[in-house]
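What follows is a set of notes on a single structure, which appears directly below.
Here's a slice of the assembly, chains where they normally sit.
Labels A and B are assigned to the chains in the order they are written; within every chain, residues are numbered from 1.
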Amino acid sequence: MKLTLAEPRLLKDTISILNELVNDVQIKIDNDKIEIVATDPANVVLVVFKLLSSAFIEYQIDSPEKISVSLDNLNQILRRLKGNDTLSLEVDRKKNKLIVKMSGDSTRTFNLSLIDMDEREQHIPELEFKSKVVTNSKMLEDAIEDVGIVAESAALILNKDKMSIKGAGNLSNAHIEFPKSDDVQIKTDDNIEAKYSIEYLKKLIKGGKLSDEVTIQWNNDYPLKLEYNLVDKLALSFVLAPRISED
Amino acid sequence: MKLTLAEPRLLKDTISILNELVNDVQIKIDNDKIEIVATDPANVVLVVFKLLSSAFIEYQIDSPEKISVSLDNLNQILRRLKGNDTLSLEVDRKKNKLIVKMSGDSTRTFNLSLIDMDEREQHIPELEFKSKVVTNSKMLEDAIEDVGIVAESAALILNKDKMSIKGAGNLSNAHIEFPKSDDVQIKTDDNIEAKYSIEYLKKLIKGGKLSDEVTIQWNNDYPLKLEYNLVDKLALSFVLAPRISED
């Protein structure tokens, strides 16, 4: 197996985002893609990450592989990537290592020990959404950060004309409105509303590093799905459990 | 009441400076200006801040208002302002809130609870100064930071030809000289000298964010007055109690 990535930041930025959520992960490598499916320890968020073979300049595999690594360690290694480096990945089954090679002015090789993990397949729940918003990922990020100033959870509210994000704390409350526009595409039949943890949202919105556009899907007191995609390159999606309102 | 500010940094930067000195403040809004007069908890420094109605693009008030807010909370909210935002302020007496609205790519609204404060009027002492220095605020900032390396208090010394700032610690001492020049306008009849706390001075000199020029007035063992003004926009002044020298 030999995989070479010309834009290593696609992997570097994703691993840095996942590392805020998950500890150890299983990485599946097949003919089409590298895939990570993982949940955080509290089981509140599910991550599905696909880095497509078409994102690579070299993508040779003999047979599908499954390897498990510590995200902390992988992240520390990938943070050493510099601007012009290309990144290549190999699995050395004999030494039980993932070989991470960075080539730029010099060639730097890191061998990361594979770890043992339960082989249980992550269950990806089937979700049905009737509503969808496609918008600028930076605008979503700002709104979540804004609400995070005053509250610990954010209500995402949608009607035909606008999406609103609201939060309330002891002393202050905040709301941000996204009226329907070319930059805020809204598709919904009903008025919907659900609350989600700001702490988790703040981690998920970092997906904006990867894609300028985010697709937001949710429903009344129902999980939230955020998708960050780069055509022919990668797909990163998060499913976040709602906070059921107590009132 | 509806106030709209095209240069929100005038308020944002000031509140960030005041927040280092004061906790809760009363804000007076009348036909001409927004005004904050406050002292720090230790009663060592008095702040007088005026943001003139001419700094606003919209300035409508029905009758003068007095509101009190937590500076910590107001500061956290104003830090969310982005480069191109305009800022509008309203008071909602029914809900007992200050409504802070930021309009840019999206419209973000924060409602901050008003708090109860003693209505006692801050006393602004009448001070008489016979000496005055007008200089570059960055040069004053550097000098205070320099002396802060070696000492906990700074002596401000003035004669007809120059201003000096001096400090002495256990191992080192420092002095900075400002000879009279086009950039250092000096007006004094006497030689004067007084000492002030570096810890406080370091907070006050941040007024240089607002204005490139600072007016410095003091006298022998007498309070120090620093003024940062922007014509037709704002006036920020500090009165700092002296440290009476023990020797």
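In this text, contacts are C-beta pairs under 8 Å (C-beta built on N, C-alpha and C of every residue); 3 or more make two chains touch, one makes a residue touch a chain.
Quick caveat: nothing in here was measured; it's all calculated off a predicted structure.
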| item | value |
| --- | --- |
| Entire complex copy count, 2 subunits given | 3 |
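By our rule, only the chains that are shown with their structure count from here on.
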| item | value |
| --- | --- |
| Gap in Å, rounded to a whole number, between the CA centres of subunit B and subunit A | 44 |
| Subunit B - residues contacting subunit A, complex | 70, 73, 76-77, 79-80, 82, 105-113 |
| Contacting residues of subunit A [partner subunit B, same complex] | 136, 139, 142-143, 145-146, 149-150, 170-178, 183 |
